[in-house]
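Only one protein chain is missing; all other protein chains are in place.
Naming follows writing order (A and B), and every chain is counted from residue 1.
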Amino acid sequence: MSELTALGIAEARDLLASGKLSSRDLTAAHITAMEAARHLNAYVAETPERALADADASDKRRKSGAAGAMDGIPVGIKDLFCTEGVETTAGSRILKGFRPPYESTVTANLFKAGAVMLGKTNMDEFAMGSSNETSAFGPVENPWRRQGDNRPVVPGGSSGGSAAAVAARIAMGATASDTGGSIRQPAAFCGIVGLKPTYGRCSRYGMVAFASSLDQAGPMARSVRDAAIMLGAMAGFDLRDSTSAEVPVPDFEAAVGKDIKGLRIGIPKEYRVDAMPPEIEALWAKGRAWLEGRGAIPVEISLPHTKYALPTYYIVAPAEASSNLARYDGVRYGMRKDAAELEDMYEETRGAGFGPEVRRRILIGTYVLSAGYYDAYYLKAQRVRALIARDFDLAFEKVDAILAPTAPSDAFAIGDKSDDPIAMYLNDVFTVPASLAGLPGISVPAGLSAAGLPLGLQVIGKAFDEECVLRVGAVIEAEAKFRALS
Amino acid sequence: MSLIEGRSGQWEVVIGLEVHAQVVTESKLFSGASTAFGAEPNTQVSLVDAAMPGMLPVINARAVEQAVRTGLGLKAEINLRSVFDRKNYFYPDLPQGYQISQYLQPIVGKGEMVLDLPGGATRTVGITRLHLEQDAGKSIHDRDPHKTYVDLNRSGVALMEIVSEPDMRSAEEAAVYLAKLRSILRYLGTCDGNMEEGSLRCDANVSVRKPGGPLNTRCEIKNVNSIRFLRQAIDYEARRQIELIEDGGEVKQETRLFDSKKGETRSMRSKEFAHDYRYFPDPDLLPLELDPDWVVAIKASLPELPDEKKRRFQYEFGISAEAAEVLVAEREHAEYFEEAAKGHDAKAVANWVTGELFGALNRMGKGIADSPIKAASLGGLVDLISDGTISGRIAKDVFDAMLETGREASDIVAEKGLKQVTDTGAIEAVVDQVLAANPKQAEQLRSGDNKVIGWLVGQIMKASRGKANPKMVNDILAKKAGG
Partner (left out) sequence: MPVDRPTVARIAALARIKIADEELDRLAGELSKIIGWVEQLEEVNTEGVAPMASVAAMKLRRREDKVTDGGIPDKVLANAPESVDGFFVVPKVVE
């Protein structure tokens, strides 16, 4: 049984294709593992009957010779994606009991490719958080522990449940979403691969919206190849999303294993932040050496507006969120706190339904858009955003990809940072810039911290150049020889 | 100058109108649900309209085209780049918690409309802008004393908001503006202008001032759903503001509702917090970019609009400005007239159309499309009058018969033997007959009393059962008088 959950997607695919393995056995093993790992709280909803039905359907399909790219592969679905008939909460009390009568495009694509749904994974409420501690359904435990410390450690966020599930081998892959780092940072904390594609690569239709100009769906898996396979099954132009890019989906998997001789790798000097932990700096240097050793050319670059990326993000994202979350008003779906009068109903419902971090961000967002403040905050932030994007444009005239750390620390203990919002926001310092520019980024596990916790390295690429990102990421993976949890 | 007499002197009323016109499209502005009127609740609602989690807007190409067409019809600038903004506020019939509208960069900029006022005067009213936005659903408050029922069928339907400059100076001008705007929209086919069904709604911004003085605080009057009510509402509001100021008070900037039963406006008691809509560009949409060639093509495809048609009718058909004005008010009326008038006495046709035909259709409750008398047939009737076959009086009877039977005038005349008598001898015979039967009047006629001619003509017409040519009767009588 445990050997089956140790398989990667690519391996399992080959075994399934050759008939040596059935999806039913593969899925059953994962269901057992999922049930045994409930203490992690990675799943908010387990769907074992659905999973077995999916698996059987897959095995049947395969017999008739029509197997899709992810056929028979059991995955976790972040509870941000609307799954038809299956409760979808986005980690919030305000959506408890909401059963969407529709499917998100990303999950529809995955299921069309034959994927098997094990359950909905836990997440920070409305994707707002970097530790999965804002979930209305309890925090998620990172399957990794600090050496010599019994305290549970955060998996990162907002896709903490997906990351923990993949790392703990209770899912072969999981869908996740990234707005400011919510795929890459938890991937780094959990020692797995997380890929945020270019904005517009995956459709946002049916994804509970947090910040519309930043949200992107992406895969989490235990290898770069697996992430590539999964992205291929998730991505694609969607007429129902006006921000969906009309670009063909290349064979992402083909990029894995390509050599990187002559590729120019940008090393952004501004990512060398104050109080950067030496072990992270050291890992970054090691990463650079690995790439150079394989024939790439490191190039020092400057992304001058880097330090303004976080404040820019924490104006733009809350602003958009404050508007996107206005629909949670107790009228048409979700929680309602009844009252005699409409305005009271709104206030009670939203007061009780939203957690403190969501409330904080809605208030910030409402404030920065309000009369008298719009120019100074929101408009200003959008101008700085344009400068940040331009920094990348200029840099990419000189380099093909950028190498950076993913997170400014290893995973911290649950409860350690939850009192200080800004301290929590600083977790996103290396991931937010690429989000603001809409660029693809991958986190690849590259080493361990002194405390024995995973550390990741990030590769950022040009728009719609996920292939280059995967190509470089695969080399880091090969060089790092990171040992996953067994 | 239509000033209002107050206690302290004369006042001028300043009016600007904001019109919301439902765009003629099959589906909604950002969703594929139907826009048809009168469906069962929530049956024309897509998941996007219901603002379900994860739903996204996709813009309707035809709505964009209709807005451009309307802008061109109003001689306005078309902004090749425009932006959709979110207008954020909470209301049960606003499912998203925001309305997708256009704030700083609307699709259409400045334009104008020339109003023809009674007495021959004109007023040019500036159009400030036109933008596209979503309509809200319907909140029904009277089905339950404690609850509001919400139907989202209308939620997301495309609206064009057309804002005028505060260039109008009387309720009458406002009424003419609204009527003309409605007419232009119907000509263009971009809005059906049905105020009863709510596809055309008007809010009026009204303020008063001493002539030549600075602009004063204005009030917005909502819920005006007919041109008649618009006039009443403005008249009431202007008086209200004048009395308020003359009593020493100050006009408070507020939104007021028009109560059509009482003919009054009253303040909408709103909550303490003023609306702060927090407009920002909708991140689910990109800026709308129009191809200049496409705009040029639309311009070339515009139908002839009322003003041009009116001028052409006067020039081509020689009819009066007033008659032309009436005929071009509705495109279908103008087209009917043009078909009826071609090759016939246009002035006469105009009279028949605006007089007898419109009157009859109103009584029958029919539109011009259902007129029992087709355009060509009306032309036929007028011909029979022009060539003297029937008299004007008989023509009326023929017209009524045509209405009833839908048959051609010539057929009716032939069948009923209504041909006018123009045989001088025959008429003279009738004249002599009447004169002989009325010696007193005959004597008056011979002695040069012209007053008796009218009476005699009446008698002769009666005797000839209306068929004698009246002019010839007069001529013969005149000869007899002189003789």
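To be clear about the criterion, a contact is a pair of C-beta atoms (placed from the backbone, for glycine too) under 8 Å apart; a residue touches a chain by one contact, two chains touch by 3 or more.
Just so you know, these numbers come straight off a predicted model, no measurement behind them.
Note that the absent chain touches A, B when the full complex is taken as a whole. For the options B:5, B:196, B:247 or B:289, the residue in contact with the chain missing from this view is B:289. Of the listed positions A:364, A:429 or A:442, the one in contact with the omitted chain in the full complex is A:364.
Only one of B:100, B:115, B:130 or B:150 touches the chain withheld from this view, namely B:150. Listed by residue number, the positions of chain B touching the unshown chain are 25-27, 31-34, 40-50, 58-64, 83, 90, 92, 139-141, 143-152, 268-269, 273, 276, 278, 281, 283, 285-289.
Chain A residues in contact with the hidden partner, per the touch definition given at the top, are 97-99, 101-102, 199-200, 213, 239, 242-243, 245-246, 305, 308, 311-312, 314-315, 322, 326, 329-336, 338-348, 350-352, 354, 359-360, 362-364, 366-368, 370, 376-377, 379-387, 389, 421-422, 436-438, 463.
Definition applied: only the chains that are shown with their structure count from here on.
Chain centres here are Cα means. That of chain A falls 58 Å from that of chain B. On the side of chain B, the complex with chain A involves touching residues 47, 50-59, 86, 88, 90, 92, 95-98, 146, 148, 150, 271, 276, 278-280, 283-286. Interface residues of chain A, counted against chain B in their complex, comprise 81-82, 88, 90, 95, 98, 100-102, 104, 204-209, 211-213, 239-243, 319-320, 322-323, 325-327, 329, 331-333, 340, 342-343, 346, 366, 369-371, 374, 378.
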